[in-house]
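Every protein chain except one is present and positioned as in the full complex.
Letters A and B name the chains as they come in the text, with residue numbers starting at 1 for each one.
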Amino acid sequence: MKPANKPKYLRELVRRAACHAVLASGCVVMVFPFYWMLVTSLKGQSEAQMLPPMLWPVKPQWVNFAEVFKAVPMARYLMNSLGIAVVVTAATIVTSAMAAHAFARIQFPGRELAFGLFLATMMIPFEVILIPDFILVHRLGWYNTYAALIVPWCASVFAIFLLRQSFMTIPTELHEASLLDGCSHLRYLWSVALPLATPSLITVGIVSFLGSWNSLLWPLVVTDTPELRPVQVGLAYFTTEAGTKYHLAAAAATVSILPIVALYLAAQRHFVEGIARTGLKS
Amino acid sequence: MGGHTRVIRKYGALLAALMVAAGGCSSKNGGAGSGAGRLKIVFWHTQTDDNARALAELVRRYNATNRLGVTVEALYQGNYDDIFRKTMAAVQGGKLPDIAVAYESMVAEYMRAGVVLPLDDLVNGPNGLSKQDLKDIEPAFLATNRFPQFGNKLLSFPFTKSVLVMYSNLDALRAAGFSQPPKTWSEFWRAARAVTKRDPSGGPGVRGLIISANASTIDGWFYSNGGRLLTPDRKRVLFNEPPCVEVFSGIRSLVDAGAAYLTQERDYQMEFGAGRGVLFCGSSTQRNYFREAVAGKFRWAISNIPQRDPKHPITVLYGANLAIFRSNPQRQAAAWDFVKWLSQKEQTAFWAIRSSYMPIRRSVANMPEMLEAWKKDPQGKQAFDVIRYAVPEPNVRGWQDVRTYLEEALQAVVSGTDSAKGALDKAAEKANQALASKA
Partner (left out) sequence: MLSRSEGEVVSIGSELAVRRPQKPGPKWHGQRRVRDAFAAAAMLLPAAVLILAFHFLPLFYALYISLHKWSLIPERFVGAANYFALAHDQEFRHSLSVTLWYVVGTVPLAIAISLAIALMLFRPLWGRGIYRTLYFLPYVTSVVAAAIVWSWMYNPRYGILNYILIKLGVCSAESPPQWLLEPRGVFQLALQNAGLHLPTWAQGPSLALVAVTIMGVWNAIGFNVIVFLAGLGSIPRELQEAARIDGADEWKVFRHVTLPLLSPTTFFLFIVSTIRAFQAFNQIYVMTRGGPMGTTRTVTMYIFSRFYESHEVGYGAAVAMALFLIILAFTLLQFRVAAGRVTYQ
């Protein structure tokens, strides 16, 4: 190494060490609640709330997981959650990308007002829309069907907003040029905008998926029977009027999270690739 | 084309397959036993875990044996909050079930909305309860389902009932010179102080009373100290009168003496089991969790809460009831038939044995299977013996708000933010407003 580079190399090393120190300690805080949940799911019932709290179970009770699957139709719940979340996510991406493009690159009368109205719907507390939505779903004859669980969530203002921001950072020349070439808006969207906005697209996908996966109240309200219910309802099973079986509740919660973590790990690769795709040296 | 098309193609097939599968699995409530011509009754409940299994067994038996050709479908709909939300939504735009569990406060709202069916006609009708039945069912359980503001009609029927009791650590009491759980309030204050032990090494030590800020417990305490909650015309509250203030001041001085403390949610079960708290007042339903926490480490018992006048003991009830919703005479009769069947001796005993709820009939106490169960659950028998002293809590509309104000008043007193009189006066003011707005 050239002597001139040495101090720079050292500085970089120190910075990296500092980064690791900060990130690692931050990680402990971020991850500790999970660790606690995981550990609790392996404890016995009385162990689960002891003083002093045990940081590791005396003997890992893997049987807790089996009990969870026995107590509630967890497998079915997981399938429901997965199916619903996948459809909702795909539909959200489609509807929101189109709408985001309209807001970002198409001039039409009332554009600002329309965007404002869309944004306003994010500000309505859920409790307020619960009952009117329920009434609508009932009138449509969707009570206790997958349609009720899926359709209302196939468009997301959050997604539209995020994608709009992302689309707006793409140089307008690209859009102009594509229009002059005779491209339709959809074609531009498909070939130019979406690939360039991949990280945001993935973010939207993850957020939609999670939003669907984690919803509890709506599925409870619009369904009657266990066959349709998602995994969150299964989690509520271990809390009774008289008390909570913490070790089983934690095990159920862990089971409900694992598919997501797996999915994220898979999507993470695309995330990294997406980020690397833009900004390469020419 | 871009790489993203390939990605979509790869996952698109999977997606399509999932959608087809999802579309195929429709929501048919196939359900057991729904043959042609059978009337299906929908029952919304909040039971999970072991209780849910016991309930499912009861429903199965009913469906197999009833002579009306009725099939009951029992569906879990979340906890009490959730079930109330669902019912509210259903009242406004959906389909109500035939039967749902409900607290008295909810039933009052249902009545106001005109959706619940008063039961007097059914109880006194051809398929009703006999005089013997009515004598056998604990009067308090029925009384709590009568609503004075609606002409004293019976609007719901007892189901998952329990009673406010006191849990005591007998060994700790004995060591402090008390051979049995305190019966009177003065004994109670003394006992709590006597068992309190500080830990010289700075640990948590032992304290007399574990407090949980629960409105029903507070109501019971006020009644048992000779206080009143509501004026007879149900328009104003009376809990800022001296007997009630006395209870709160007593608690405050216990806290000051280090002999009482508040716990987070259900921790009192663990605290009691670890011997860190000696006395606790709460619902009899939790005794199984207490038993597990104690794990045989010491002797413990259930008894009535402390009384001002031991010759006229008094306590209150906990638990939910069954409400039947209006539909048509045929469905209503079928729903009632199920409710009535549940209240029969065999079912009451089965339900009480399998769950930790109280049997609603007195005669159950003589049944061999009940006595057998009580051998393993002596505290259950002890709680059962307290029921005869229970009275209903107010169920006037607006009382749900008042419960919150009472709990907050206790929290204020325990945390030292307010005096007993001050806290109760403030709560009374808010309570009177709430009652007035609902009149």
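Following the convention adopted for this analysis, a contact is a pair of C-beta atoms (placed from the backbone, for glycine too) under 8 Å apart; a residue touches a chain by one contact, two chains touch by 3 or more.
Quick caveat, the model's predicted, so the values are computed rather than measured.
Engineer: Hey, which of A:Val68, A:Ala99 or A:Ala147 is the one touching the hidden chain?
Structural biologist: A:Ala99
Engineer: Pick from B:Arg85, B:Arg146 or B:Arg234: which residue touches the chain that isn't shown?
Structural biologist: Among B:Arg85, B:Arg146 or B:Arg234, only B:Arg85 touches the chain that is not shown.
Engineer: Just the residue numbers, please: which parts of chain A touch the chain that's not shown?
Structural biologist: 16, 19-20, 22-23, 26-27, 29-34, 36-37, 40, 49-53, 55, 94-96, 98-99, 101-102, 106-109, 111, 114, 117-129, 131-133, 136, 151-152, 154-155, 157-158, 160-162, 165-166, 168-171, 173-174, 177-181, 183-186, 191-192, 195-197, 199-200, 202-203, 206-207, 210, 213-214, 216, 232, 235, 246, 249-250, 253, 256-257, 260-261, 264-265, 268, 271-272, 274-275, 277-282
Engineer: Pick out the residues on chain B that sit against the missing chain.
Structural biologist: Per the touch rule, chain B residues meeting the hidden chain are 2, 81, 84-85, 88, 91-92, 109-110, 112-115, 198-199, 202-205, 262-265, 267, 270-271, 397-398, 400-401, 404, 407-408, 411-412, 415, 417, 434, 437.
As a working rule, only the chains that are shown with their structure count from here on.
Engineer: Provide the residue numbers of chain B that touch chain A in the complex, in ascending order.
Structural biologist: Interface residues on the chain B side: 2, 4, 7, 15, 18-19, 21-23, 25-27, 29, 42, 46-49, 51, 75-80, 82, 85-86, 88-89, 92-95, 160, 266-267, 269-270, 274, 283, 285-286, 288-289, 292-293, 295, 356.
Engineer: Which stretch or stretches of chain A touch chain B in the complex?
Structural biologist: For this pair, the touching residues of chain A are 45-46, 49, 51, 71, 82-84, 86-87, 90, 130-131, 134-136, 138-139, 143-146, 191, 194-195, 198, 217, 220-221, 223-228, 233, 236-245, 270.
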